[in-house]
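Yeah, one chain of the complex is gone here, protein chain that is, but the others are all in their spots.
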Amino acid sequence: MRTRKIPLAVALAAGLVLTACGGGGEDDGATTGTLDFYTNKAAWEPDFDELNATSESDADITLNTTGYSDADQYDAFIKQSFRTDKSPGLFTWQTGPSLAELVDEGLVAETTDIWTEAVDEGWVAADMREAYTFDGKQYCVPMNIAYWVMYYNKHVFEEQGLEEPTTWAELDAIAERLTEAGITPYYQTSTLFTFPWFQQLVAGTDPELYNGLATGEVQYTDPRIVAIMETWRDQQEAGWFSDAGSTVDPAVGLKQGDFAMINFGSFFNGSLDGAGMVSGEDYDMFVIPAVNPDLAKTPVAVESGPLCVAENSSQKTLGLAYSEWWMSPEAQTAWSEARGDVAFNPKATVADPMLEELGTTVSGDDYELYDRYYEATPTPILTVALEQFGAFIADPGDPLPYLETIQAEADDYWADQE
Amino acid sequence: MSRVIRTGVLIVLGLIWLLPVYLLLINAAKAPETFTTAESWRPTDFSLFGNIAEAMRLSGLGESVASTLLYAVVSPAIAVLIGSAAGFAIVALRLRHGFAWFVAIFGGTVFPLQMILLPMFDAYSRTGLFDTRTGMVIVYTAISVPFSAFVMRNFFTGIAHNVFEAAVLDGASTLRIFTRVYLPMASSALVAIFILQATFIWNDFLLGLTLSQSDTVRPIVTSLAGMQSTYGGAQMSTVLAGGLLVSLPTVVLFLCTQKFFARGLALGQY
Partner (left out) sequence: MTSDKTPTVKAPKDPYRWSALGFIAPGVLFVAVLLYLPLLWTTFLSLTEYNGLGDPEWVGVENYVEMFDDPQFLGSVFNTLLWVVGTLLVPVGIGLGVALLTWNLAGGSWLRLPFLIPYALSGIGVAVIWSFILGGDGALDQALAAFGIVDTPRWLVDAPLNTVVMILATAWQGVGVNALLFTIGLQSIPKEPLEAARMDGATGLRLFRSILWPMLRPLTAVVVGLSIVASLKTFDIVQGMTKGGPGRESETLALTMYKETFVNSEYGLGSAIAVFLTVVTLAAAILYLREQLSRKHEA
């Protein structure tokens, strides 16, 4: 039958086209105009649009933003797009192993010159450069930065006569006090964001141990990790954490007093404001003290999202021109105003005084920044770890089986890397 | 069963079915600033229109309406015709190896959509169909064809074959028999497929996310979904209000097409 053969032939031909490598386009060299921009932070699209007024007058570039709401799908499509002529002129990404992977494949444009200038001008702290450096060269620029801190409901603290803790022991005392008063101290969830408390406990106990997990030098079944998980379990059993199966929006939960505190990134101000809480009046935040009081510096988890340019994009020059402008205090002041977030540029003005203060605090000598668990951990291990922490949160018990499952995946992963 | 009991059972069951809709309505109407989950069942305040306005501002879905309407009307209309033609070929024209052909078309629905997204994106960006309305209409049509072929094929089996033979004796061509005899008899099935597929397309999220980027091509739900994420964005009542707004046209569509299904035993008696 002829009609059957035709689709088959078409199929084979198209299959060949799909297999054929290549993609991308010639850089058209334009430095002004409309830049196609892809982001997985779709909720920020209105903020990027707002920023266009400033970027148009300053640099003569406007962003045409396409937002993706699902981070996993976003990653897959960006990776796929490098093979097509839609290779992005500007896109958001994650630091850590995900960025390293793109750099290894030579897919992102180098930004060493932009960084050198920005550091010289004092537009960005030099130690931020590390997360963007591979083999001595820089790639991408920081889009946003968030510090993972403890938010708390001010009314609850006032009613209970509590104050922001300065040591871990004080924090524990607060949790005990709240539990006695019938208030759940901490928020937790058994889906996706299952890692913050683990991250906090490990890094706050020993930053070396935390780094060891990320590099594979420390096993998840290490007795020190097991001990930390047992502490976590004891806290679970003491009733310190909110209902794992709750589906209430965390911002609403903090507002209605489902729990008194929540460990979250500093972008959380936006959600809390949106839920009708007033910054500094209804809620406030503190940097979580180190578990181990002997640590010289208090570790603070930091999350930084890069803004990258594809090496083979037809808009490479334009994307780099925008990246350069992005680092400037003018751009960062306008961005902080549009987004209401902390700025990585110390010379930028931050609109929210609480965030301004946080930025100053953590850049002081008593604090050191470490990469958030989500970015620091290789993806396959992360996937399993998030699931296992979720299962542990749902049914707190002997932590060893959960840790063994994570370690099994870690063993596979590190074996593949050699 | 007596009519009263039947009506009674349907009313009770229907009310249970409407409970989540009730929750959706009252919670979409709560102001984000005062929203709590502690009193889910009680309406507290009414700021539905404010929430809808906020959802439209955050998602920019206003620009998507025209294109989504185009997809939701054109694609299922084409698909219904193509599907009926396939059903007609298999049932009335008694196409040889009809079952195999049928399985070939129906097989288009069996694999998970997520798996074909990436190759489709690749193919679309190479052929220039990416981010075009034509491209979206084509893919939505393809997605709708297996369902309509399946329903129409089975619906046509309910029509006696002597209907076809009688028409042939009258000297009608196959095309004429298809358009003048079979399609009119199948109107309620055609309408049902059309509204089910139009609703499916109107609510599509994945294909829109993958194959389009500009605001004027992206379908409405893809635009709407973008406004909520971990990194802030819309509050729950705003999301619900947006979801409600987007659902209005499909609900109205169902309301308006009710009369097609109220005809009782008018069909298939030829």
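Each chain gets a letter, A and B, in the order it is written, and its residues are counted from 1.
Keep in mind that, in the parts below, a contact is a pair of C-beta atoms (placed from the backbone, for glycine too) under 8 Å apart; a residue touches a chain by one contact, two chains touch by 3 or more.
Note that the structure is a prediction, hence the values are computed from the model and not measured.
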Exercise. If the hidden chain were put back, which of A:Ile145, A:Leu171 or A:Ala244 would touch it?
Worked result: A:Ala244
Exercise. Where the complex has a chain not shown, which of A:Thr116, A:Thr191, A:Thr215 or A:Thr349 is the residue touching it?
Worked result: A:Thr191
Exercise. Per the definition of touch given earlier, which of A:Gln73, A:Gln160 or A:Thr361 contacts the omitted chain?
Worked result: A:Gln73
Problem set entry | Hidden partner chain, touching residue among B:Pro43, B:Gly62, B:Pro119 or B:Pro184 | B:Pro119
For this session: Determine and list the subunit A residues touching the chain excluded from the picture.
Result: 3, 7, 10-11, 14-15, 18-19, 21, 72-73, 75-76, 79-80, 82, 101-102, 105, 107, 190-192, 243-248, 379-380, 383, 387-388, 390-391, 393-395
For this session: Tell me where the left-out chain touches subunit B, residue by residue.
Result: 1, 3, 6-7, 9-11, 13-15, 17-18, 20-21, 23-24, 27-28, 37-41, 82-83, 85-86, 88-90, 93-96, 99, 101-116, 119-120, 123, 138-139, 141-143, 145-147, 149-151, 154-155, 157-159, 173-175, 178, 188-189, 192, 196, 199, 202-203, 205, 221, 224-225, 236, 239-240, 242-244, 246-247, 250-251, 253-255, 258-259, 261-269
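One rule holds in what follows: only the chains that are shown with their structure count from here on.
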Seminar exercise, completed: Counting only contacts in the complex, subunit B reaches subunit A at residues 31-38, 57-58, 60, 117-119, 121-123, 125-126, 130, 209-210, 213-214, 225-236
Exercise. Can you name the residues of subunit A that touch subunit B in the complex?
Worked result: 14, 17-18, 36, 38, 41-46, 64, 66-70, 73, 76-77, 80-81, 83-86, 193, 248-249, 251-253, 255-256, 267-268, 270-271, 274-276
